[in-house]
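Here the complex is missing a single protein chain, while all its other protein chains stay put.
When the chains are written out, they are named A and B in that same order, and each has its own residue count from 1.
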Amino acid sequence: MKAMIPRLTSAVLAAGAVVGTAATANADILFWSTQAAPLEETQAMREQVLSGFNETVDYQATDDRGPWLTRIEAELEAGSGTIGLLGALHGEFVSLSDNLIDMSDIDLGDVTVNPTFQELGKLGTDEQKYLPWMQATYIMAANREALDYLPEGADVNALTYDELIEWARVMAEETGSPKFGFPAGPSGLKHRFFQGYLYPSYTDSAVTKFRSPEAEEAWNKFKELWEYTNPASTGYGFMQEQLLTGDVWVAWDHTARLADAFNQRPDDFVAFPAPAGPTGRGFMPVIAGFAIPETAPDVEAAKELAAYMLRPETQIATLEATNFFPVVEVDLPDDMPDSVRLSGTAIAAMSGADDANPSLLPVGLGENNGKFNQVFNDTFERIVLAGQDVRTVLDEQADVLRDIMEESGASCWAPDEPSEGACPVE
Amino acid sequence: MEQRVLPYLLLLPATLFLCVFFIYPFLLVAWQAFSEGGSFTLEHFQTMAGHWKFSTAFWNTMLLALAVVPVQIALALLMATLVTRMGSGRDLILYIWTIPLGISDLAAGIIWLAIFEQTGFLNSMLAGLGIIEQPITWLSYQNKSTIFLAVVLAEIWRATAIVLVILVAGMGLIPKEYYEAAEVFGAGPWKRFVRITLPMLRPSLQTALILRTILAFEVFAVVMALGGTNLPVLMGETYVWQFDLQDRNVAAAYALVILGISIAFTLVFLRTLRVPREAQP
Partner (left out) sequence: MTAVTATEAARPAADIRSRGRLVFVTVIVILCVWVLVPIYLLAINAFSSPDQVNAFPKSFVPGFETDNINFFLGFAGVGKALFNSILVAGITMVLSILLGAPAGYALSRFDFHGKDTFRVLVLMTRAFPLPLLALPLAVMFIRTGLDDTAFGLALVHTTLALPFAVLITFSLFSGIPVELEEAAWTLGCTRFQAFYKVVLPLILPGIAASAVFAFVISWNEVFAAAVLTIENRTLTAFLLQSLDVSPLHLKFAGGAVLVAPALIFIFVVRRYLFAMWGIANR
């Protein structure tokens, strides 16, 4: 014990020495991101994308929004920080809007950023709160074996919801187990399906017609599809896993969350557009952006990094690393990974379809962004999982949605018609 | 005089430490549960209790603790008793039994998901033995009792070692003479266990029970891995409100509920398993 005490003391002192050194060694730009979190993508971001920048970038990514949000909120509250550049989805910036630096004065050279996305980056203000970084969308993927069960006359590249249901039914009955999969787990992106795919395809709206008879029909159709959906779907997060294991043959998900299946076995899987309903083929983009918090230690360096990230060659490297597509005008080389080739074709078919019905992302929801998504998740869980009456649930959830819209004062976004003041829930 | 001051002196460092690193941030968070714009309100508790998932999450948490903790205590008692009767190889067996101690709940979730998922090891084994032809979907939302059972198994696997170490340490301190004396009087193994081991083990049992119950109320990662959204628990809802819905006030209210039931159970255990200062006969 006598010998132990000095040893303990020295250990604690050594720890104290670490405290001293850590504060000084802080020259890198910290890129704090929720995107490209899977380990291979993080690695690729560091080695292939950011290594070309003239300063060292410390790229830290987590898919768990908890630590990401807690850290930036703590820095903002403390009034000083280490994060130089934030990388996140459109929706994740919404609640931080007041503390982001205007990025409109960044010199991008001759790069042309997609104007729609750039406008989204203003988050309903006059300032460029974030700059678009990369984009993706949600598509369908199928195991080639599933194609044998396609209903007569159905074209996989111009599928309707009715055909999808029929397809899922035949597969379930003939193979003995449901083969359609849906990312309804805790980290799954199911709410995007309801907001950007199901609702626009049946109601041409996401907010105003939330409780309309058309919406009722949409939910009933989805319930029908759910009967032939793998019941383990409520645990699924990234559909590439279940596609690869064969638990699921047909799935809807984020392109980046399907990429691993396409890359591992490109010949076994096909990518195709999302289905269409009575009001068109609804689909929705995913926009990731970067922003500079007001506590950034070196704003100029962060701005330079932002400009670097938008250079065409960086954008292509980003595509290879993350499966997110460029947001600037760029010519893609031919030798891209399989996932890019497969999903790129599907995306082109989807956005170029005659009945294409693109949605935009919610703007102006502020702190209510999460609650807005929750309305759709709750509706799903109550109608589909708990089997509650569709009409009753829609009426009740519509009240919640109306409160959210009125509290935030957000006006409608596509496909809903622009509104004066808060977007109404009819 | 020394007798009166000494205990407080001994507690002082720990208390000061906790005040700075726990009580201070805790009070800041707790205040959020009760306030809106700086004034007192119970609104957040009403929002929490009014949400349709609250009571499910509450009862799931309770049921899980109820299903897991007693089994763990019994299992750990069995293991600890076996250990006391072991000759050679005791070190090795004890090491094996304490392995799960080093495994985090996130890692445990990954491991048990690999067992129960549709193409997992359980189905592989059943198919290999020819018992099933089609993989069974164990973790389906239609079958919440299987999900519940899977979580219970995983939790028992993961966290029994904590109880075991505490009990083994406690058993080691029971003087061997008691057992020898009991044997002289012809007491069988069961009687010795009930009359000597259990009473003498009371301080350790109390510790193990309290710690395990509190940790059981915070069950989260394993439930998320195996149950997804099907088995809402209090800790998971806290997380959802804090980070997905970004409503720190309601999240704080949830956290206080977890704290509340933990304190309630702790007090019950402290009273019912009271260890007098002179615990020794």
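The criterion applied here is as follows: contacts are C-beta pairs under 8 Å (C-beta built on N, C-alpha and C of every residue); 3 or more make two chains touch, one makes a residue touch a chain.
Note that this is a predicted model, so its numbers are computed, not measured.
Per the touch definition above, the residue from A:P67, A:G176, A:P213 or A:G409 contacting the chain not shown is A:P67. Touching the omitted chain from subunit A are residues 1, 8, 11-12, 15-16, 18-19, 22-23, 25-26, 28, 30, 37-40, 42-43, 46-47, 58, 60-64, 66-67, 70-71, 73-75, 77-78, 80-82, 187, 237-238, 240-241, 244-246, 260, 264. Contact between subunit B and the absent chain runs through residues 2-4, 6-8, 10-11, 13-15, 17-18, 21-26, 28-29, 78-79, 82, 84-88, 90-91, 93-107, 110-112, 114-115, 119-121, 123-125, 127-128, 135, 157, 162, 165-166, 168-176, 200, 203-204, 206-207, 210-211, 214-215, 217-218, 235, 238-239, 242-243, 248, 251-252, 254-255, 258-259, 262-263, 266-267, 270, 275, 277-280.
Note that only the chains that are shown with their structure count from here on.
Chain contact summary for the complex, subunit A toward subunit B: residues 65-66, 69, 95, 176-177, 184-186, 230-236, 242, 245-247, 367, 369-371, 373-374, 378, 381-382, 385. The touching residues of subunit B, counted against subunit A in their complex, run 52, 113, 117-119, 134-135, 137, 139-143, 224, 226-230, 236, 239, 242-247.
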